[in-house]
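Let me give you the structure first, and then I'll get to my questions.
A single protein chain has been removed from this complex, and every other one stays in its place.
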Amino acid sequence: MDRSAVIERLKAIVGGAYVSDAAEELYIYSRDQGVQDPHLPDWVAMPASTGEVASILELASREKIPVVPMGGGLVLSGLSVPLRGGIVLDMKRMNRILEVNEHSHYAVVEAGTSQGMLDAYLRKHHPGLKHSLPDAPPAATIAGNIAIHGSGHLSQSEGGFHSEMVTGLEVVLSTGEVVKLGSCSTVPAWFSRAPLPDLVGLFLGWNGTTGVITKVGIKLFPRPKFHDVLVYMTEDIDLAPMVLNRVIATSMAEDINYALAPKPDYLNGFQMTVINYTANSEDELIFKRKKLRSVLQDLYETRQSGFMPIPPHMKAGFLEAPQKALSKFADVRKGGGFEYVGAIMPIERIPDACRAGMEITERHAITYSLGARIIGRGSCAMFFFAYPFNRVDKGEVERVKEALEETNETALRLGGIPWKTEVQGQRLILERMDPATKGLMRRIRGVLDPQGIMNPGNWEVT
Amino acid sequence: MVCHAESVPPWEMFRWEGGGFMASLRFDPEICLACESVDCIMKCQYIHMDLARAKEEHDRLTRGEMSSILKDCVTCYACEEYCPSGNHPFYHIVELQERLGIHPVPIPIEKSQVVMMGPRGKIREMELKSPLINMCFFDMMKGGIRGSLFEGATTFGGSDVFCNLMFLHFARNSTIKERLPRMIDNIMHCAVEPSGTREVICYHDECYGTYTSWARAFGVEVPFTPVHLFEFLKRRLMELRDGIRPLNVKVAYQRPCSNRLCPETDSLVDDIFALIGAERPKRTYEYGNALCCGGVPEAAQRFDLVDDIRARNVADMKAAGAQYCVFNCPFCFWTLAEPVAKAGIFPVMMSDLCLLALGE
Partner (left out) sequence: MMDSAYRDILHRCFRCGWCKFPLNYTDFNCPAYLKYRFESFSSGGRMWLIRAWQEGEITPSERLSQILFSCVTCRNCVEACAMPGIKDSLVDLFIEARADMVERGTIPPLVRDYFKAISVGGNPYRLPAQDRAKWSCGLGLERYQGQEYLFYVGDEGAFDELGQHMARSVALLLRRSGVSFGILGSDELTDGNDVHALGEKGLAEYLARQNIELMQELGVKKVITLSPHAFHAMRNRYPLHGSTAAVYHYTQILQPLVARLAPVLQGERVVTYHDPCYLGRWNGEYRAPRAILKSVKGLKSVEMDRSMQNALCCGGGGGNFFTDMLGTGPDLAARARVREALATGADTIAVACPQCYRMLADAVRDEGAQEKVRVCELTEIVAEAVPA
């Protein structure tokens, strides 16, 4: 099919206003905010329904046109940039919230629903419930985030990665076939993946190479009325595992984060453990605060570390969700950019990861923000090595790119695995991966994407 | 620089040469050794011991030795006021804490504050005139310098004119000694000289305490005339008398620790209240008995103590029927405004209360 026929067909599917091959759209969709090289798509299409997605995939499959699904486009490592051209599917018109079940605590949303809108909707209509918000900007999508194994403010207390909070999916396969996964495939409610053979995992962490997610069932959790934060300051990186584990063991904290950065200058050389906790009453909040403080008492009594007093105007920043401060990090070099390696790793590797991050950035003459979020009651941490850059300083961009590549290698060497990583990182992972595992990945992809059209270039097992 | 006479004055026995500055505390151990009442410890609201034990610990301190008081001290400054001989017991405690390596506040927090509050070497060009107000580190509060009360006033502030006295709470007299001469220089060159006045109104009570009490105790010359903010407010209220509509409300006063360094200014609160028609209901915790807001003890990880004194303080205000709680110190305000408000009492800074009386 020639190009003009493809675009006519796409227009017929989604409507003329929602397809573009204009230079402007191709420019924007060819690159994201990170340091990866741009790659132009041929078309950008924005479907409004599962049916439209299915028709597009049928077309793409028939014509062997690559397809790259895109949510918020905020992954920063270029995973929604089409490496081999084709159609970028901007899913954000599919943003309806379809169901909220207050008794079984789940929501069903279309894939392009934004984090912000789901949060706002729940606050208004179901104020006793919330979902786990990542610290990405509110424009990030529910599907995009679960598809990359995202994590967020309930990952510590309520069961891990956001992918673990998925109760069901509706997906469209590369052939255009629509498939329901989880309980919703058999009964009306989207309450869980068990007890059926679990197929949801075939679409989580695969970077869109196995199909397009069109609907997500996501767990909801209670939204307590009271929320406060404690910040514990240390001067010794090696204290991190102990401090973190003591806090985890209280079962009082909701979200536990660890962070260090050379700026602002009054934080250089120190680390902060940020402990968010919630409660249903003032008394419960005070009880939790006392308990959380008490587990670190022997440490702070030595005066080598302690809880920082936080004036009210600073506290608001810590209590915000999502945290705007994290997006602001992109302005640290006055250049609108940052990219990070998120390495999922055992908690005891955090000190070494900190040291490695500081050493790599020093050698590459760039600055950093390092830290970790505890996942799943302490089963692991999402450690981030974030490197900001000034977009117009090509030298700095190059140094950040090199540093990120080296960081991917370092993360693996430390026993962690880079999360949502670009092709270079994927290759490093695949090099280390058990051949049987890789083999299974290849066979599954062969079944689900026989034409090789789904986000080609990613997770390529040779 | 302090000029020393040839013989060594008694206070030179405890000269601490931390930092580059040779300021030394005018402390006479003979006075302490002769003291019978040991008011500094006996009147302390946070350390409780009988007179015999108090004398023992007092003697240890006088001799420059370790005492439990050095660790238990809440750094509320009150003993500066309690001492009938003006022999600077609190400053002496701070010198000893530093010399003996005692850190009331955890070290990372202490070090972080030293950097955070440090001079930046940036003072902007300002057009200044009398009345001249030194906002110290509280430049962010200058929105409160408004209305007829402050008509014509100009302000200056920031880390380069910061009095640094808060480091008393961190047992870091050395930081104050190191930074204060430069601060005074900056104030003179960048504010006092261009403004044409020698009178510097101190927005923060602690600033006033620095340039009166601490400077005198450590022999530091202050080439300008510090004026307490409440003195200025009283002056202005008298000038604007006709515009005052009496508030007729009961107001509790949160006396800050720094006011212990200049207790002669405490009566200004009553003077101002009389002018604005505010009633000061009888309380358990006020004047000499005033309770610390708990902000610094919280940084010192004394959490149970903080909960206790805050609860007692606010309950006391409520029992007295206070409708407002007026603050002198912005840090007290940040710390206590929420618990005070939760108790149904309206938290307000003194200057804002005065503006309220002026209908602004």
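Think of it as A and B in the order they're written, each chain with its own count starting at 1.
What we mean here is this: contacts are C-beta pairs under 8 Å (C-beta built on N, C-alpha and C of every residue); 3 or more make two chains touch, one makes a residue touch a chain.
Bear in mind that the values here come from a model prediction, so they are computed numbers and not experimental data.
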Problem set entry | Omitted chain's touching partners, listed by label | A
Exercise. Of the listed residues A:N245, A:N390, A:Q424 or A:Q451, which contacts the missing chain in the full complex?
Worked result: A:N390
Problem set entry | Residue of A:P69, A:G86 or A:P138 touching the missing chain in the full complex | A:P138
For this session: Name, in rising order, the residues on chain A that touch the hidden chain in the full complex.
Result: 17-18, 20, 22-25, 27-29, 32-33, 44, 46, 72-74, 90, 92-93, 114, 116-117, 119-120, 124, 137-140, 324, 327-328, 330-331, 334-338, 390-392
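The rule we apply is simple: only the chains that are shown with their structure count from here on.
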Problem set entry | Geometric centre distance via CA averages, chain B-chain A, whole Å | 48
Seminar exercise, completed: chain B partner, complex, touching residues on chain A are 233-235, 264-270, 290, 293, 300-301, 303-309, 311-313
Problem set entry | Complex contact set, residues of chain B against chain A | 103, 105-109, 111-113, 115-116, 295, 298-299, 301, 303, 334, 337-338
